[in-house]
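Only a single protein chain was left out; the remaining protein chains are all shown in position.
== chain A ==
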Amino acid sequence: MENTQSYFETWLKAQEKLFDGLIENTKRTQQLFINQQYPGFSGDAGGFSNPYSSWMSAVMKSLSEPGINNQVIKDNLSRIFGGSNAYTKLYEVWLPLMKAAQERSVNPEAYKEYIDPSKYKELIDKVFGFDSEATKLMLNQAVQFLELLSGSGQQFTAPWVNAMKESLGAFPQLAQGHPESFMNMFHSMFNAFDNTVGKVFHVPPVGRDREKLELILRCFDDLSVYAAKNTEYQHTIYITGLTAMDKVVERLAEKITSGEEIKQFDEFFDIWIDTSEQAYYKLFKTEEFAKLQGELLDTSLDVKAHFFKLMESHLSDLPIALRSEMDDLYKTVYDLKKSVKKLEKQLKENAQ
């Protein structure tokens, strides 16, 4: 009887474990696909994009798994995702305007109060591939490095300051005829010297390290110039995007005035694409934009050039071929190939 009871208990416990596991897996799946802040079940259409985005992220992650060998398919899925993401983002941007339009007439001049500029900025970022996080990260690193440098400076002066304070404290004792205070002053100054200037005698030769330091500082300098130029460039793009949105609303209003109705989001999407494309084409055609774009490229290439030099400087001691060395080799190969081909051609012509 006891064995039967323990058997049933074991079986029951196994069932409990199985159901606990199922519940746990279901919760994990839900978390994967449903944003915990998703208000979708309350009927808010604006929250619709959240599970959709989560689902797409899951799909895109799976593309990195073996199984889809075709790179063109993978790349295309990624671009389709980008396109549909932009489509959905535009929907999110436009939704408040639509809601307001349902309640009352919409004034094209006042539509901006319904549009969230941060969401629109995200949409423009997607179209033009701007990544503000990357630039922020690089600038943060630059700032940290500079703080470290200035911290080092403070460390250099601090012992001297402390030594001066101690020396000042020793003067009264000296005046009272305590000769040992001289020794204290001497020790204090010596320690200050040893902790600061004295370290110079222990550092490696200044030449290459100094070069590296200068290159690092140059890189960060170039980076800040690039960031400034990039900001100017992005600002131009964003302003044009907002101007385009103004024109979109105007076009919508004109259509309605002339008796047409905008019944489908697709129609709005087409208007937005066409109007934006025209607005940006107008910008792109200007000399100012061409010049700005050229300057932006220049500043980015400066960063790249000095960064590569820095890398070469760091790697020069390793048993690998550096880029500058390979460049020489490629030039030699090119010159030799050219000579050989010329000689072969001459031989062939002579043989004929």
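Quick note on the criterion: a residue touches a chain if its C-beta (ideal position, glycine included) is under 8 Å from a C-beta of that chain, and two chains touch if they have at least 3 such contacts; residues count from 1.
The working rule: contacts and distances are computed from a predicted model.
When the unshown chain is looked up in UniProt, the name that turns up among "Poly(3-hydroxyalkanoate) polymerase subunit PhaC", "3-ketoacyl-CoA thiolase", "C4-dicarboxylate ABC transporter substrate-binding protein" or "Phosphocarrier protein" is "Poly(3-hydroxyalkanoate) polymerase subunit PhaC". For the chain missing from the display, the contacting residue among A:A228, A:M326 or A:L343 is A:M326, taking the whole complex into account.
When the whole complex is considered, the residue among A:V72, A:L318 or A:A351 that touches the unshown chain is A:V72. In the complete assembly, the contact with the undisplayed chain comes from A:Q293, out of A:N230, A:Q293 or A:S313. Of the residues in chain A, those that touch the hidden partner chain are 45, 48, 52, 59, 68-70, 72-73, 75-77, 79-80, 82-84, 86-88, 91, 98-99, 101-102, 104-108, 127-128, 250, 252-253, 256-257, 261-266, 269, 273, 276-277, 280-281, 284-285, 287, 290-291, 293-295, 297-298, 301-302, 304-305, 308, 326-327, 330-331, 333-334, 337-338, 341.
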